[in-house]
Structures are given as C-alpha cells and as structure tokens.
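For this depiction, one protein chain was excluded, whereas all remaining protein chains were kept in their positions.
We just call them A and B in the order they show up, numbering each chain from 1.
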Amino acid sequence: MPARSSLAVAAAALLSACAAIPSAWADAGQIHVYTWADYTSPELLAKFEKETGIKTTVDTFDSNDTLLAKLQAGKSGYDIILPSQNYVSIMIEQGLLEKVDVSSMPNYKNVDEKWRKPEWDPSQSYTVPWQWGTTSIVYMADKFPQGFKSYKDLFEPADGIKGKIQLFRSQDGMLEIAEMYLDAPFCNEDGATLKKIQKLYLDLKPHVKIFDDTGMGDHLGAGETTVALWYSGNAYQARVSNLPNMKYAFPKEGVMGWFDSVAIPKGAPNLENAKKFMNFVMDPENIAIESNYAGDSNAYSASKPFLDPKVAAAEELKVPEGVPLKFARQCPPKAAKLASQVWTSVLK
Amino acid sequence: MSVQIRIERVGKTYFGAKGDHVALNAVSLDVERGEFFTLLGPSGCGKTTLLRILAGFETATSGRVLVDGVDVSALPPEARSINTVFQHYALFPHMTIAENVAFGLKRLRRPAADVASRTREMLELVQMTALAERRPTQLSGGQQQRVALARALAPRPDVILLDEPLSALDLKLRQAMRFELKRLQRETGVTFIFVTHDQDEALSMSDRIAVLAHGDVQQLGTPEDIYSRPANRFVAQFIGDANLLKGEVIGVDAAGQARCRINEELIVLASCDDALVVGQEALVSARPEQIRLLAPSDEGAAGEVRNVAFMGDSSLVELAVGEGVIRVQTSGETLRELGLAPGSAVRFQIPPLAARIVAGQ
C-alpha cells in the first residue's frame, strides 16, 4: 500500500502523537496492531475481539519507511504489522520478523495456490497474505475517450491531456513505470537506460500539471487534471462514490503491483495472540470484511461469496489476462541511489 | 503691532460613547505679531487642545483660525508656517542634533548651503554647536530643550507654539530657561504662544496672558492686570494666593471704589469694575503680601495668630479673624518686632485699594 492521502497522514501523525507508546508488558488478552491509517476494518477487529476475547489496540504509520525505522530502533511493542512486499524482504534479511511457520496454521489451506510462498517470503515462514492491488493510470473517459493502452500514451501524450497530468512526487513506482515502458528490468543500474528514463520524464515534465502523492481524486473531480497515477483500491472507491466516468488503465507493458502482508515483529509481547490473529485473517469470511472495507483484492478465492458485489465486480481489481503483474522489489543500495538521482534531477 | 493670529469662536467637543466632552467653548483671542502670549490654566482647561488646533494636529468642531487674515483651519500641520516645541521635545532619536535642527529646512527643500548655514546659526543661537553630532538620548533635559527650540526656530516660522516646554526640567534649570526663552523670543522676534499651568512662568515671561478654565477664557490681560486685578474668583485664586472675604458693600464712589464691610471691625476700600449697589454682597480679594500686620496697640482689625510658616525670605502667618481665616505674608523683621507666635493677639490692615472686588460669589 504505497501511500494514503496527506490528510490521512496528518491525522495519523496526530493519532500517533496522542496514542502512548504501547506498553511493553504482555496483558493476557490483547494485541497491538501497527497499520496504515484508514486501512484496517474496525468491523474485522471487533469480530476478532468477539471471537477470541483478545483486545486490539491500533496505531498507524504513514509509510513503510516509518515502520521499518521503528522496527530497526528495537523493541517496538507491537504484535502485528502490515508491511508491503518490498519491505518484507528487508525485514526478513535484517532479522526483524518472528518466524512463525505460517504454512502449518489451520487456515493456511484457504490461501490461493498462486499466492503461496511468494518471492518475498519463499518459505512462508513469516507472513500471511493481507491485501493486494495495483498502481496504474486513471483517466476521465469523457474527456479522453481513446483511453490508455500503453505507457506510450503517457510518455507521448495526446494534445487533449497535455498539461492535465498528475504524477507522484515521491519516486515510488515512477522509475518502474518507465522501466516497463522501455522493457528494462526493475532496479536498473545501467547508465544508458537511466539516462533514457531521465529524458522520458524531462520531456514529459512540461505536460505535467501536478507532482503530488495525494489529492488525485480531488483534482480529477475538479477538472484540474484528466490523467493521474493512482492505486486500484482508491480508484475503485472514487469511481463508485463520485467519479463514474473515471477509468483504470491496464497498459499492455504491465502493471505494478503491491502486496501487503501480516507479520509479527521480533520480540512481540503477545506472540501467541498474534498468531491467533494471523490464523483469523486467513478465514475467507474474515478477509472478505477487510476487502469490502478497503476495496482491495485478497489472496483467498474462497472469500468471493462474502464479498460486496460491487467489490467483486470492480474492473479496477481485475488484472486482465495477458497484462503482466509486476511487484516492485527493494532495490539494492547502488540502484536505489541511482534511482533517487534520476528522480531528483527530474523534479528540480 | 498688528494682529497676527485671530482665533474666532473656536470650539472643540470630543464625541464619545460615554458622552460628549466639551474641551473648548467658542474661544476668541487675538495674538499680536512678535508677542509672547501665554495660555495659562489648570490641566483640562482646554489650553493644550487650543494649541493642537493652532498647530493643525486637531480640527476644531466650530469656529476658525486666521493667520495674517488667511483662514488656515483646513490646512494640515505641514502646510502651516507654525512650529511646535513639544512638552517632551519629541526629538527624532535616529538623527543627530544637527539633523534634527535641519529637518524642517530640508522638508521645505531649501538649498543645501542654506540648510547648513541656518542649522549652524540655530545651533549657535542655543549654544549647542559643540554637540551637533550627538544623538538626542546623549543629551540632558535642558540641552534637549534647546535643540527642540532650535529645531522649531530654524525654518523661520510665523509662530512658535510651546507646549509646557519647561515642565520636564528641574527647578533651577526651569528658572534659568525662563530667561533663555525670553531672550530667544526677543532676539528672533517670532511670535511665541506658550502653554503652561505654572503661573510663575506665565507672569515672568509673557507680554499677555489668557487665563483658561473649563474651556473658556476667564481673563485676558498683561501679567500686571491679571495679578492685581483678577476678573473673577477663579483667576484670583489660580494666580498667586488670595484671601477671598465675603462682605457687604456700604459705599460706592464715582472712581470705581467701593467700601466693603467684612465684619464689625474690618472695612476695606477696594477697587472694582462693575457697578455696585450699596447693600449688596461682594467678594473681596486681598493678596497675603498686601496685608500689613500691626502691634495689638495699633489701630486695625483684630486677629489671633494660629500658625506661622517660615518660607525663607518671608513667613506666612495664618490669622483667625472672627469665623474665618486670613493669610498674611510678612517679613522676618516684622515677625520678630511683633514677637508673633501661635496664640498671640495681633492687629492688621488692608491698605486702601490693595483689595479688589471680584465677580462670582
């Protein structure tokens, strides 16, 4: 889950400032959950409390970096965290997660075959699938009827969308999109390719109206923009609530995916309760509650009967056959540094 | 001499939420060219309001001000050839003394050479040449006072207004500055309109004085007039010290003199302006220094010493006379000769025409 609206971020900052650091001692019946703001269904937590008698306390973070920094700083006091795929691999590598042998849990059977033992947790010893989605281009179909078939439509914009484009300000995903367009691998370290990427964005910049990670829905709705980068879940919710003409594109070169998992930080005070939560999440009926709340996809086909029909039918959540779904990796330091160099040079 | 400033029925009312306040009540005055004219009165009498109207800082609610026959009522301060010496000098703290003095000349766009020479001349006039490059805060009160005067005089205004300029100085300096001010006024020949609540200042420097109270002119005249012939009870009491004695007119003659009986023993021959009728009540003002103390054996009214206050060059004696009290100022010599102490019996006389019948009961 790459980012949330900045108002939510502000709210999260306020909340985390108000909420005391979770107490380190283990109450018999409770777990501390550290999650994104507006992301974890209160209904789901209530159901968990009702079924197990275990009380839940929720704190929120605004980025994977915040979460990582908190774990790196030592005893966080949290029992459940929700990191994205590229951070899961760092956390495993740095020994920040509790090894809990997910594959032997009773409800593991509900996880779809294709989502078992993913590349970021090949032995499925640390994480339980939570929600996933994609990051792609949204556009107002009434103003740009020809639609997006390829990233070419972005990098060589038609006159109708020039000056009406919103891109992210943070570099998350930006290089990957260009890499997919150029058919180059992620985490590129090749100078010539990076130079090409830089040129692509420098040429596109005059036609971009806004570089911001937030406010996509507002700007599209106000007619300030016609095209934006957004997350599938947000796009679905916005279309349902106030932007019926908005369409979510699946360019033929591929679409970027993100995948959030449930994990337990090393030294969690309520390890057994946290494991109960993991198993609880893998129940199709339960994970459906979360999908209905966040409007994201999950890794449990058995949850379909419990899904809100609107969510089940959402075009935004269905990656078409033939469109590659690519998950970003955490780039090695050299590639990461080059990436930030490219993006800084584009923005300045 | 000719009339330079004519104040015509100038009134000023401050309108406020908690009621209106009349500061000036249709005051009319003429000030002559080259005159040292003083507005004298207690605080709140309207004298400062009148000064601010003359300077242009405030607008009169009624009436008008003429300078050399021209109505200046609508002109802002910067358009009037009138300069002010402020009570606390209001020297510009970010400028040197010389820059302060040159300020008005520069605003009038005088040539640089003229500004320089006139500034030098003014600094010499007030003997401040040596401190020309200092800042006002580095100067004593008296020095600041001189600079304020030089600054006001430099642009050669028609009139200089002085708003209690000596009140911030200590006694010695205040007395010295009186002569200094008078000298400067004489040497420059500029009309001075001086505002004060201090009767000594007013009496010692002025050509003419207007006594103000409650927004009205109580009396206009020379210091001599004002002192010796107070027009009313207020002036008599405000200027110097006066015994005010209630009596009955028992005789009037053609020369404007009246005989007044204060009590059985004390009959005073007093000057008066108004037509008096025998038998009417009158208020007689007699200055303490004009009353003569006599030995108990001499002829005069009787009194008993209540109190003697030593004042250096003289003493003030309080006499119980009948029901009332009379204050008498007398020399140390007389005091010793008569051997006066609280309780001693004494006689006194009010010399003919030393007393005056004043208006107002």
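The working rule: a contact is a pair of C-beta atoms (placed from the backbone, for glycine too) under 8 Å apart; a residue touches a chain by one contact, two chains touch by 3 or more.
Rule of thumb we're sticking to: contacts and distances are computed from a predicted model.
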| item | value |
| --- | --- |
| Among "Co-chaperone protein HscB homolog", "ABC transporter permease", "Iron-sulfur cluster assembly scaffold protein IscU" or "tRNA modification GTPase MnmE", the UniProt name of the subunit that does not appear here | "ABC transporter permease" |
| Option touching the unshown chain, where A:209, A:247 or A:275 are the choices | A:209 |
| Contact residue for the chain not shown (choose from B:19, B:69 or B:93) | B:93 |
| Hidden-chain contact residue, picked from the options B:42, B:76, B:296 or B:352 | B:76 |
| Sole residue of B:3, B:26, B:66 or B:108 that reaches the chain not shown, by the stated touch rule | B:108 |
| Positions on subunit A where the hidden chain makes contact | 6-7, 10, 63, 65, 68-69, 72, 90, 169-172, 191-192, 194-195, 198, 205, 208-212, 215, 218, 222-224, 330, 332-333, 336-338, 340-345, 347-348 |
| Residues from subunit B at the interface with the omitted partner, ascending | 55-57, 76-78, 82-84, 86, 88, 90-94, 103-104, 107-108, 135, 137, 151, 155 |
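In this text, only the chains that are shown with their structure count from here on.
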| item | value |
| --- | --- |
| Gap in Å, rounded to a whole number, between the CA centres of subunit B and subunit A | 90 |
